[in-house]
Structure formats: C-alpha cells, structure tokens
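For this depiction, one protein chain was excluded, whereas all remaining protein chains were kept in their positions.
Right after this comes chain A.
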Amino acid sequence: MLSNYEVLAHIQDVKQKYKEEAVEQGPAATMKPGNLETVMKELVDYLSSTVAASQNPETILKLVHRLAKFPFEKVEVLMIINHQPKSETELDVLIEELDSRLSDDQISEVLEVLQGVSGAKIDSLVAEGL
C-alpha cells in the first residue's frame, strides 16, 4: 500500500527523469507515451487538491510515530495520513467504532497530534485571513 504522498512524489520523480533524459538525448528520443502523460497529469491535478501536496517524508514519519501509541490498524493510519482529519466527525468516519475503542481524552489527543503536524499550514492560512 502506498500513501497519496508517496504516489505524488513518485510521479514527480518520473517527470523529472524524463526532463533530464530530454536534456541528454534531445526531446525526440524521449517522447513519453501519451497514456502515461494523461494519467500523470490527471493524478497530479487530483493529488494537488489533497493534503498530500503539503506533506513531506519528515512530517509523515513524525505523525506515524506519534500515532503509534493509539490502537489503530495499519490501514487506518494510512487513511489518517491521506485525510488528516481536523474534527471528531471526520476522524469518526475513518475509524470504525471510534467511540468504543478510544476514550474522549484519547480522541482529543489524536486531534491535537494531527493539528500539531499540520499546524504550520493552518497558521499560514490564518495569517492569510482564510
């Protein structure tokens, strides 16, 4: 399983590689297959509108470490990374039976952790008056 961020990073790598090859060998020798071009563009469009665009390996690693003490399944952690829920309702959608598995204190702790990781971005949005 890959997180959205990993896929986005991989596509950007592929694009970069094609660019470098074009410099070395001339543009004609390195024409990309048309279907690849299409799917890469559409996927980048989609992923840029998600939180993946503002993530990097360090923040994801930090998030995973901090979530390790909660009783989440692997796929649940993956969904939390992909969505970065901001409220309890959003978290409740991702995690089955959230209420019975975690206490209220733990839930607010999870939300705090998520807030902390994406905090920098929210601060900048507040600064812009959004």
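The rule is short, and it goes like this: a residue touches a chain if its C-beta (ideal position, glycine included) is under 8 Å from a C-beta of that chain, and two chains touch if they have at least 3 such contacts; residues count from 1.
The working rule: contacts and distances are computed from a predicted model.
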**Identity of the absent chain, which is to be given by its UniProt protein name, from "Trafficking protein particle complex subunit", "Type II inositol 1,4,5-trisphosphate 5-phosphatase", "tRNA-intron lyase" or "DNA-directed RNA polymerase subunit"** = "DNA-directed RNA polymerase subunit"
**Asked** Which of A:L63, A:M79, A:L102 or A:V117 touches the chain that is not shown?
**Response** A:M79
**Complete:** chain A residues touching the chain left out here are 1-4, 6-7, 10-11, 14, 21, 25, 29-30, 32-33, 35-36, 38-40, 42-43, 45-46, 50, 75, 79, 82-83, 87, 89-90, 92-94, 96
